Every structure is written in structure tokens, then in C-alpha cells.
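Below is one structure; the comments refer to it alone.
For this depiction, one protein chain was excluded, whereas all remaining protein chains were kept in their positions.
For reference, chains read A and B in written order, and residue numbers begin at 1 within each chain.
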Amino acid sequence: MQLDIFLNVAVGGILTGLVYGLMALGLSVIFGVVRVVNFAHGEMMTIAMYAAITLFAAFHLDPLVMLVPIAAVLFAFGYALQAGVINKFITRPEHSQFLLLIAIGIIIVNVLLIIFGPDAQNVQVPYAFDSFKLGPLIVDATKVYAAGVAILVASALFAFFRYTPVGTAIRACADNHTGALVVGLDVRRLYALTFGLGAACVGAAGCLLLLIFDVTPSVGPAYTLLAFIIVITGGLGSMPGALLGGVLVGFTEALAGLLFTPSAKSMFAFAILVLMLLFRPQGIMGKRAA
Amino acid sequence: MIERLTAGVPRRALVLLGVLLAIFLVLPVLAGDYVLTVLILILYFGYAGLAWNIMMGFAGQLSLGHALYVGLGAYTAGALYVHFGIGPWIGLLAAVAIAALAGAFVGFLAFRFRIAGVYFAILTIAVAEFARVGFDHLSWTRGSAGLFLPVAQYAHNDLWHLRGHPVMFYYVLLAAIALAFVASRLLLQSRTGYFWLAIREDEEAARSVGIDTFLYKMLAVVISAAMTAFAGVIYAFYYNNLFPEQVFNITHSILIILGPMVGGIGTLFGPLLGAFLLESLAESLRTLLELIGVDLPGINQLFFGIMLLLVVIARPEGVWPWIATRLGLAGAQK
Partner (left out) sequence: MTAILAVSDLSKRFRGLTAVDQVTFQVGNGEIFAVIGPNGAGKTTLFNMIAGVFLPDAGSIVFAGNRIAGLPPDAICRLGIARTFQIVRPFPALTVEENVIIGALLHRHGVPQAEVHAHDILRRLDLYGKRNQPASSMTLPDRKRLELARALATSPKLLLLDEVMAGLRPIEIDRIVEALLEINRETGLTIVLIEHVMRAVMALAERVLVLHHGAAIAQGTPDEVVRDPAVIESYLGAEALG
């Protein structure tokens, strides 16, 4: 197998992986702070994807442009969800929380199925078939743009958490819930904010992913699982870990698709997950031991 | 043994149980073909829910990948029949063995390495997905193209080969549920059952009174898996075709837990009641919509999702405990 095929596939995988990473970043942020496992993560992303498709069909607006408004809508959705429903579940037993979000996920998938039907849909952007040449590398333009924007969004999120007062307050919440209450932080509002941010992340990721893949209502659950694999691999609660995990998974998937049959590539992601759970449950960059 | 089974159960509950049993015994005579298929679905999910309940309700481990055991059971028995003509009741032995092994594997991974809570749930999802993709590429079971069992005429009911009219499957499932019920009750009242309850309540405290929690958690997982495999065998011989995409699907796993969730985790009646409520209401809804000319794919599942949401928010312990107290049947819980 020639080096350039390998390189092309690998680079493509890494770029896709960055977008996966952005998706997983949302999950990591939500779990790291609110300590809720968002089993409807991928399903929320499909909402964004279908929104982008609809807007594209109506107004021919590029998903990259639609990214900001769609992310904003997802933010509002996430905020409302946390504030209205999930906040009440913080003290309930774990399995109650999972099932709440699983139920929401099921509802999302089937509403989308009813509205949009089961067939695969995508957007045909003008540059869909463009590519960049860099020496022996030929890389899809869509992947480059998607990955680039993903990095931008992730950086914005990092900056938010690092440098803004609200971001710092959220990090305080995550570190020490009781301490945060004691110093007078409105924890419930911060939780809602965080869930909104995580949802916005996944909304942005959805717009970007649409440039690379088709969407059907049933990809939601598959992406939820993928997001979990990435987050567990990279480290629950670690933001760089989510990106790193995303890149790792994107890379492995692409290569597995090349070396074995494409349809078996997800088996490798699962194998990584099982190995991670066994030997390093806190992930590559995780701070806390799971 | 009857005494042990009925100890502590209020008179009313026993009467109700008897009445229900009688109703279910004669129902097929009154029901048309369509209603019969719905009833079979109810019994199938009731049984699978009961089997799942042993793991979750009794040993406190949330499995979101139970379709794994259905699939393994279905494919084992199905493939043995297709390739070697081995009847389902013999095939069941192999199916149970393989599912039990898979359960032991999952349990070992989880318990030896202390994977619990959300991580355990994700592990179960991942293993089921692994099986789904794996079976897609397994040529011995015809991969993603699907395994088809030779369908015989419905001239007569062949119980040994499970070939025949749906009514036969109805009674087989009914018998299985009755047996599962009795087995669950006996288990719960046994030393094992008490230890499971202790583990569910507080694992550390359970260890402090000498309970080997690893062993008993493994036991719960293996028993649950083995019981579920039977559902898989029925699935294979009733539908006569198996696709990894459908059998190992995470949606299938979720459907299995809906009954116990809605009905009541950890109770004996919960899974059955839940399955009954969900299926009958969903089918009624669908029929209603069809009558007014609306055909929406996914409406059943949307309904399930909403029901699950409502139950989780309003009645997390399930519908059965609420009904039981209302009707003065409490005590039939354990």
C-alpha cells in the first residue's frame, strides 16, 4: 500500500476527528460540570444537522455560515432543557438521569423521522468536490474547512472558560459543587449555561459534520456512542482530552476503513472503548480516577 | 413449595393473579390474528423485561445492551437449525450457554475492573454494538444479508421444531413467563435473593457482612443473560429471519427495558404490566391514526419515548407500585 494513500486517508481521518472532537467537547463539558450523562448528545446534533439542511434547501446558506445561529438555537434548547427538566434530576439516582435523556433522545429521533423521513440527506455546497494539494497529499476542502472551524470554536470555548468570570465560575462549580454554593454562585443557572454551551458545541459540530457526512435520523444514537467513546478515551472532564480523543478515533476509524472493510471500522472504536474502560478509565488526559 | 411462593402475599393479589392467568389462557380464542400478534409482542417484551429485571432490579446493574443476549440466543439456535437441522429446544441449550458466557464476559470485565454506573451502561452498549457489527460480517450466519429459517406450512403445530401457528408461540411464551415468574419469586426469597438485595442497597456494607459481591453480581448477570437467550430463540423461530441490524440494535435493547421502567424496576409484575401498557397503547394509537388516514413511521417509538419520559419524571418507581398500593396488593412486591 502506497504511502500517499495512507497519508491521505490518515490526514482525512485526523481532520474529521477534529470535528468529532468538537462534538465530544460538548459532552465532556456537560459531564465535567453538571455531572449528567447526556445520552441524547448525538440526537441533539442531528437536530442541528437537519436545521442546516432545511435552511440550506430554503435559502442556500452554507452550513459554515449557519453555524452561529444554529449553535445559538441549540444553546437555547440546552439551557431550557437543563433549567426546566434536568436540574430537578440532579439529586435523583443515576439511572433516572440516564433514562430521562434516553427518553429525550428517542423522542428527538422519532420526531425527526416523522418530519424528514428515513432517507439520507446532505448539503451540496459549491466546494463539495474541491480539494487542496500539498505535495503528495490531496485533502478534501470540506474537511479542511470543517476542521479549521472546529478548532476555532474549540479555542473560543477554551478562552471562555479560562478568561471570563462566568467561565471561571463554571469551572469552580465543576471542581467543588458545595464550595461554589457556599460562595454564592447560582449553581443551577450555571448548570443551565453549561448545558447550553455543550449543546451549542454539538450544534456547531453538527453543521460541520454535515459537510463531510450524510444524515439520517438514526445516526443520532450512533454519534452519542461515538462521543462517549471519545470522551472516555480522552478523559472525562478534560477539554483537550476530548479533542485528542476525537482525533484518535477519527484517525483509527479512517485507517480501519482502509485496511479492513469500511463497515467494520466502528468495531475498532468499541475495542478502544473496552480497553480504555479496563485499563485507563480516567482516559488519556483525565484528572480524576473514574 | 406453594406455601413458600405465596407467603406474605395478600389474598387479593393471589385472586387477581389467578384471574389474570385465566384471562390470558383463553385470550387467543377470542382474539383475532392481529390482536394475537400484539399479544405475542406483549408476552415477548414481558418475558425479556423480566429477565432484564433480574440484573437491574435485583443486582442493581443497569444493562443497556440486553439485545446482545437476545441476538446471541437467536443466532445460535437459528444457525444450528439452518445448518444442522437441530431443533430449537436442543439449540436452546447451546443458546443459553453462549449467552451465559457473554454475560460472564461482560460481568467479569465490569466487576473485576470495577466498572460501574454510567461506565457499565456504556460498556453494555458497546459490547452489543460490537456484536452487531461483528455479526454483519459473520458469514456462517449470513452476515448483514440475514439468516432465514425455512418456513413450514401451518397445517399443524410442531412444538418440537417450533413451527406452526402464532398461537403456539403465544402459549410457549405464556408458559415461559409463568415459569420465569415463579423462578424469580423463589430466587428472591432465597439466600441469593437476599444477597442481591443487599448488594443493590449498599455494596460496601454487603461486603462487610461477608457477601462475596463479585460472585453474586456475576450470578445475576449470567442468569439474566441465560434467561434472555430463550427470548432470542423464540424471536428466531417466530420471525424466521434474523438481521444483525435489527436484533442487536440499541433500540431493541431500549425496548426491552421500557417495560420494567414503566411498570416498575425490581418488582415482579412491573415488566409485564409495563409491556402490556406500552404495547397495547401504542398499537391502539397507531390503529387510530391509520383510521384517520395518517401513517407515520416511528409513531410507536415516539409514543414509547414520551411514555418513558412521563414515567421517569412523574413515577420513577414505575406504575405497578402505585397501582399495587391503590388496590391493596402491596406485599406482592417481593
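Heads up, the rule we're going with is that contacts are C-beta pairs under 8 Å (C-beta built on N, C-alpha and C of every residue); 3 or more make two chains touch, one makes a residue touch a chain.
Please read these numbers as outputs of a predicted model, since none were measured by experiment.
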Exercise for review: From the touch rule at the top of the page, work out which displayed chains the omitted chain touches.
Suggested key: B
Revision key, fill the gap. Among the options B:161, B:207, B:286 or B:315, the absent chain makes contact with B:207
Study note, to complete from the structure: Where B:197, B:285 or B:313 are the choices, the one touching the absent chain is B:197
Practice item. List the residues of chain B that touch the chain left out of this view. Key: 189-191, 194-195, 197-198, 201-202, 204-213
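We take it that only the chains that are shown with their structure count from here on.
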Review point. Which positions of chain B touch chain A when the two form their complex?
Key: 56, 62, 64, 109, 113, 115, 117-119, 121-123, 125-127, 129-130, 133-134, 136-137, 144, 250-251, 254, 257, 261, 296-299, 301-302, 304-306, 308-309, 312-313, 316
**Study point:** chain A - residues contacting chain B, complex
**Key:** 37, 85, 92, 94-96, 98-100, 102-107, 109-111, 113-114, 117-118, 217, 221, 225, 228-229, 232, 261, 263-264, 266-267, 270-271, 273-274, 277-278, 281, 290
